[in-house]
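Dumping the structure here so I can ask a few things about it.
In this view, the complex is presented without one of its protein chains, the others remaining in place.
And now, chain A:
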Amino acid sequence: MLAGQAPPGAAGCGRLLAAALRPLLCGLSPCWVAGRQCRGLRVAEAATEEAQVVQREHRGGVPVRRYIACPRLARTVQQCLQRGAGPQPLLLEFAPGPGILTQTLLNAGIRVVALESNLAYLPNLQSLENSLDGQLKVIYGDFCRLDPLVSGTLKPPAVCSEKLFETMGVAAVPWKADVPLRIFGIMPHTLERNRLWRLLFGLYECNSIYRYGRVELNLFISEKEYMVLRAKPGEVWAYQALSVLAQIGCEIELLHKEPWSSFATDLKNGSLAIPKSKWLPNDHLCLVRLTPQQNLFTGGLKPTNATTFIFMVKQCLAKPTSRLSARLNSWSLDNGGKLLKALEIPENAVMRDLYPEDYRRLFEALQNSSMFTETWFYDEVLETVRTINL
């Protein structure tokens, strides 16, 4: 089979694909038809419809979507996902589109739930679902509109996690337990940063998908965001509040890097729609695995006070060059010096040099000193955190 013969690491087929994928989305791809006849054909048909749908929808300002349309890449991703020891729980693939990866995953024997928001792709996925014996479940919904904060009735494709998990048949497990669900998807690059923030908020508050336990995310995100997520103190431009929170919150593992050109987009002109980046070469998407830390809530940090922690970190790193002691003073904490001494943090330490762990220790110390409840701090947390968590 074609996919099988491909050399490991789909990066090599990137350039080739850029050309090959355009016909795939607009009509028939010769290579694909040859490789996987009957299902391939179906996928291609759906893609034709999709191209038209996309044309219409794009005027409405729907973000660009990316698909895995290259069998080799699909295989690489499948291998990445299967890497790692332990049991292999159910996998939720969001926005599968033409379903090429879905097929690969199914072939590898993985149980998959496909969450698709585009009606045009649904029939195709559904017939795939019917042809299998429960290995695939297709749900109509948009992962990016999971548990929207706006009140009122949910209009599909917006989904609420409760219903989603019920449909999938995934029950909540304690935090310390094993991963109950794995999620794979390609993060749309519009509002990527906001989406990451939302996931982090969910993680810290044990909300949304994290109510069901330590859900593992396998996301294709841009290189830029990946750099931020794993940045260490001293990496001046990258080390931010997001880095601290992500590193405390989960284990971050880079599974794979893939050039943009390996992905197909739903743009009618077939362009790659690579977001402009002046900061780095930005020629890859990174497949990152975010596994929530098992010991996240073992110390003073609890889902109930986690927003305060997030708020504290954000305020601290708002001006990374300022001194921690100055910040503490401006928070009406005049015994900040003693606190820092106890934590073995130098008086003159600067925000950007504190390690994520330091922030955690600081928070726990502050929590014990009951400073948060006494001052205005709590009001602020409520106000500020809510407005960003949208």
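The working rule: a contact is a pair of C-beta atoms (placed from the backbone, for glycine too) under 8 Å apart; a residue touches a chain by one contact, two chains touch by 3 or more; residues count from 1.
Here, contacts and distances are computed from a predicted model.
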Per UniProt record, name of the chain withheld from view ["ZSWM7 protein", "Alkylglycerone-phosphate synthase", "Very-long-chain (3R)-3-hydroxyacyl-CoA dehydratase" or "DNA-directed RNA polymerase"]: "DNA-directed RNA polymerase"
Among A:Leu128, A:Leu217, A:Ala238 or A:Leu366, residue touching the chain not depicted: A:Ala238
Touch with the omitted chain, as defined above, among A:Leu296, A:Ile345 or A:Leu362: A:Ile345
Residue among A:Asn218, A:Ser262 or A:Thr308 that touches the chain left out of view: A:Thr308
On chain A, residues whose C-beta touches the chain left out of the figure: 59-60, 149, 151, 193-194, 207, 223-224, 227-228, 230-240, 277-281, 304-305, 307-308, 314-315, 318-320, 330-332, 334, 344-350, 353, 355-358, 373-376, 378-380, 382-384, 386-388
